[in-house]
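Contents: one structure, followed by commentary.
The other protein chains are all here in position, but one chain of the complex has been omitted.
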Amino acid sequence: MDDNAIRELLDRVLAPWVRALALTPVKVDDESATLRLPFSGELRHSGGVICGQVFMAAADTAMIVAISAALGGFKPMTTVSLNISFMKAVRKGDVLVTARVLRLGRNLVFGEVELFDEDGRLAVHATTTYALLD
Amino acid sequence: MDDNAIRELLDRVLAPWVRALALTPVKVDDESATLRLPFSGELRHSGGVICGQVFMAAADTAMIVAISAALGGFKPMTTVSLNISFMKAVRKGDVLVTARVLRLGRNLVFGEVELFDEDGRLAVHATTTYALLD
Amino acid sequence: MDDNAIRELLDRVLAPWVRALALTPVKVDDESATLRLPFSGELRHSGGVICGQVFMAAADTAMIVAISAALGGFKPMTTVSLNISFMKAVRKGDVLVTARVLRLGRNLVFGEVELFDEDGRLAVHATTTYALLD
Partner (left out) sequence: MDDNAIRELLDRVLAPWVRALALTPVKVDDESATLRLPFSGELRHSGGVICGQVFMAAADTAMIVAISAALGGFKPMTTVSLNISFMKAVRKGDVLVTARVLRLGRNLVFGEVELFDEDGRLAVHATTTYALLD
């Protein structure tokens, strides 16, 4: 899937509330998908850091893109579970979100997502399980 | 904390992007916090169901309220991890989000969140760990 | 399933290494399964507390019993994921392990496990996802 296909997927599939995060593709291939989460003051809670909810949404979205790329196109799927760890606070700057498929089973897909701050440090880590519907 | 205190907390603490979910307190005491997530088409992805990202954000927010209530007021804290399982799709209707503190330690707080659809069925389940800052 | 059926299941299904934990049924019905983990010095690490590995194994085992009871008998299944939080150290005494099925789907089963120390305090909490094979 090329950049245009990914942008079209994000526009078409995401809920409007998630689309407001303005995630854009940076690099997507069969192995992984990297999206950019552009910084915005709207994403910070009163403590001045980007809130966890934003990173969860970004991680889930990046994984949907990674699975779609691995499958050669978006197919209906549902998130079974997502586990996320917040390791470092992010005060500013764009965040890069890289999702990788760990195992593409017939029914279940396992994945891992890493979120890096503008200095390239790992700030957030997530693992995910999806069920493919048919 | 009474309803007004909770509303004030939600207004003051949440990132604007999360505030857009319009979560409102239903019942909050020392043991648990229940918030209402009002239905909106903005929350549904292309499959016509409320997207997982919304439930993650609602779960995290409800737990912050529950911990604040258990502590007698909001204190700076950070989400260490959140694990969420999506058990049943929700197509429509308000969702009730109930967060309970399982253990309030000196540094770490463990909690559990249940999300119920409009028919009272458990649709989503989450567990959380927070670190209290000081 | 009655106590004898549960004991027979534990004897037949468990790996010998897990059987060494000597888990025994306390109360099992369609809703939940409670097993007793008898205390033994073999279970404590050098810090003098029961090690986390024991609780993970006990939680997984109790959930297999709970699902079997809900299904009316053991059926082949595989653990998809298990998330466990250690909230309180346990130095001594038997531990009660209660597993509940949260949702019994056609393919996936979601569950929750609570482990209580001899004073009845919640020490460990786990959530699980299993896939039913056929």
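List of remarks:
Order of writing sets the labels: A, B and C. Residues in every chain begin at 1.
The criterion applied here is as follows: a contact is a pair of C-beta atoms (placed from the backbone, for glycine too) under 8 Å apart; a residue touches a chain by one contact, two chains touch by 3 or more.
Because the structure is predicted, anything quoted here is derived from the model rather than measured.
Residues of chain A that touch the chain left out of view are 83, 85, 87-88, 102-103, 105, 110, 112, 122, 125, 127, 129. Take chain C: the residues that touch the chain left off the picture are 12-18, 20-21, 40-47, 50-54, 56-57, 60-61, 76, 78-86, 89.
Those residues of chain B that touch the chain absent from the view are 80-81, 83, 107-108, 129, 131.
Quick note on the criterion: only the chains that are shown with their structure count from here on.
Centrality by Cα centroid goes to chain B. Each chain's centre was taken as the mean of its CA atoms, and the one lying most distant from chain B is C. Averaged C-alpha coordinates put the centre of chain B at 28 Å from the centre of chain C. Centre to centre, using the average C-alpha position, chain A and chain B are separated by 21 Å. With touch defined as above, residues shared between interfaces to two or more other chains in chain C number as follows: 83, 129.
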